[in-house]
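This is the structure I want to talk about, given as structure tokens.
Left out: one protein chain. Kept in place: all the others.
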Amino acid sequence: MIEAIGLTKRYGRTVAVDDLSFTVQPGRVTGFLGPNGAGKSTTMRMILGLDRPTAGRVLIDGKPYAELNRPLRTVGALLDAKWVHPNRSARAHLRWLAKSNGLPDKRVDAVLEAVGLTQVARKKAGGFSLGMSQRLGIAAALLGDPEVLLFDEPVNGLDPEGILWIRTFMQNLASEGRTVLVSSHLLSEMALTASELVVIGKGKLITQSSTAEFIDRSTGNSVVVRSPQLFKLGPLLVDKGFTVRDGDDGALSVSGATSDQIGDIAAANGVVLHELSPQRGSLEEAFMQLTGDAVEYHAEIGK
Amino acid sequence: MIQAVRLRKHYGRTKAVDDLSFTVKPGRVTGFLGPNGAGKSTTMRMVLGLDTPTNGDVTIDGKHYAELKEPLRKVGALLDAKWTHPNRSARSHLKWMAVSNKIPLKRVDEVLEIVGLAEVANKKAGGFSLGMSQRLGIAGALLGDPEVLLFDEPVNGLDPEGILWIRQFMHRLADEGRTVFVSSHLLSEMAQTAQDLIVIGKGQLIAQTTTEQFISDATQDHVRVRSPHALKLREILAASATVTEDAVNGALVVHGLPAPQIGEIAAENQIVLHELSPQRGSLEEAFMQLTKESVEYHAH
């Protein structure tokens, strides 16, 4: 578990992170979102003890990073895939990391295997493509079999197979009960990966909620209903005060109700459903709505 | 229009591009997909005359890139945002490009404005973040107001607003009748951006079709089902369909049974449904299905 309490970081007069409090729970993938300059990287660096907070604190399982005994065994992080000496082999890079935290060499081979780099383990990291470097960075993060994992733009440079792999991989880590915090700008990717979100803007918390809730809250939603007994279901829904409109090819479009409510009503009245699809907005729409004025560079849309 | 005819590029024994033919039409955003090492970058470089094909031909509106007079007015390309001198300012970078193709200098300020870099125009490109470099690269591509645009990973380093902006921008360029050719690994992004697709693997063409067709050809539709009695429903459905669980929200994912039938089964068994939504396959699934054979590194 990661806990930030009143976390603040100032550089001179610039406030990069401003009284930020949030909790990252174990057992799920939590997305960390925000426009450029929102303070995501600074926050990640403070979690890892690389930057010192001006005020407040951030704890990992109750302790600041610096107080962790053998930190790699508690926290694994991938912040920048290029933090590797170009002339050192992938294996040598992981070996010194392992040594520094008293981890056995066989763990090195295990993580190389896990990320699919076994074949190139003895090659120099300087010759790796961005995708391979990214995998090496992930291998390093996994080395100490940590409870808490931090990833910054993990799909950067990966090809479609790599992207699918890392997404599944992070979800598996979470389902093993680990805490996984992922920062990314790729919202369509995050919508598939993260079940929880921490969204910040201008250094402040905008919201912390589940992904579904985040989207539902900020985008207008309706539910498409199909049934051979719509003549019966329609009036029931109107009676409950929901707005019901005719949709495409004989379906109903219901707003003001959740699909759960409609499903319950249908079941209670013995109505067979042929479709019950919540029309969700996209994470992107929701994000744009909520972070509207927290953006650093505005390009002119439509010019 | 970009036309590749039996394009080949061999490096010694390695066939980076092997007998590749395709057409990129104007008025559409065409996605260019393929696993790492499939030959996408090499192909784009051959389109732009940077690499010479071993064999075959690629033309832009019937001409080779090298035959274009003032090529930046015809073709704009963003292949790598880092192709700038770190000590040169954004404006100087665009200025020499403009002068070389006799583009009026006021266009430099225009494109800087369009991509949102006007404020940092006189700063050195070396100090730019990846996102800002990317915007500078896009500005360079737009400089000559070209009919044909090539982008390689355009959203690289952009933040969500930048990603939305470039997507809308590409759509607008295509709507104006321009040819837009975009290479990317981000399939969830490409699904929203590209109307047509050219998919290659191991240097060869795997598919050239519309995005919609590509997905429906390679994937099965499925149905997402949520229910307070999910366990019971799963058991019943498992008899006649494949049922898995969505890792993000725990919904059931049912392959092999249409939604109305699932609805009937639920009703028969007095199972309350909270969601019953037919889903189309994703571009990612379709892509994985078709490129299985041509992937460079397999992780476990």
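Each chain gets a letter, A and B, in the order it is written, and its residues are counted from 1.
Throughout what follows, a residue touches a chain if its C-beta (ideal position, glycine included) is under 8 Å from a C-beta of that chain, and two chains touch if they have at least 3 such contacts.
We adopt the following convention: contacts and distances are computed from a predicted model.
K.L.:
What protein name does the UniProt record of the undisplayed chain give, "NADH-quinone oxidoreductase subunit H", "MoxR-like ATPase", "ABC-2 type transport system permease protein" or "Phosphoribosylformylglycinamidine synthase subunit PurQ"?
P.N.:
UniProt protein name of the non-displayed chain: "ABC-2 type transport system permease protein".
K.L.:
In the intact complex, which of the depicted chains does the undisplayed chain touch?
P.N.:
Contacts of the unshown chain, counting the full complex: B.
K.L.:
Touching the absent chain in the whole complex: find that residue among B:L20, B:L33, B:V58 or B:L72.
P.N.:
B:L72
K.L.:
Which residue from B:S92, B:Q168, B:Q192 or B:Q261 sits in contact with the chain not drawn here?
P.N.:
Here the residue in touch with the unshown chain is B:S92.
K.L.:
Among B:K82, B:R107, B:K123 or B:H171, choose the residue that contacts the chain missing from this document, as touch is defined above.
P.N.:
Answer from the full complex: B:K82 touches the omitted chain.
K.L.:
Would you mind spotting which of B:R45, B:H185 or B:H274 touches the chain that isn't drawn?
P.N.:
Answering carefully, the residue with contact to the hidden chain is B:R45.
K.L.:
Across the whole complex, list the residues on subunit B that are touched by the chain not included here.
P.N.:
Its contact residues with the unshown chain are 45, 48-52, 65-68, 71-72, 77, 79-80, 82-89, 92-93, 95-97, 99-102, 140.
One rule holds for everything that comes next: only the chains that are shown with their structure count from here on.
K.L.:
Which bits of subunit A are touching subunit B when the two form their complex?
P.N.:
33, 35-36, 113-117, 129, 131-132, 135, 155-156, 158-165, 168-169, 171, 175, 185-189, 191-195, 211-212, 224, 226-227, 259-260, 263-264, 266-267, 270-278, 284, 287-288, 291, 295-303
K.L.:
In the complex of these two chains, what residues of subunit B are touching subunit A?
P.N.:
For this pair, the touching residues of subunit B are 33, 35-36, 113-117, 129, 131-132, 135, 155-165, 168-169, 172, 185-189, 191-192, 226-227, 247-249, 259-260, 263-264, 266-267, 270-278, 284, 287-288, 291, 295-300.
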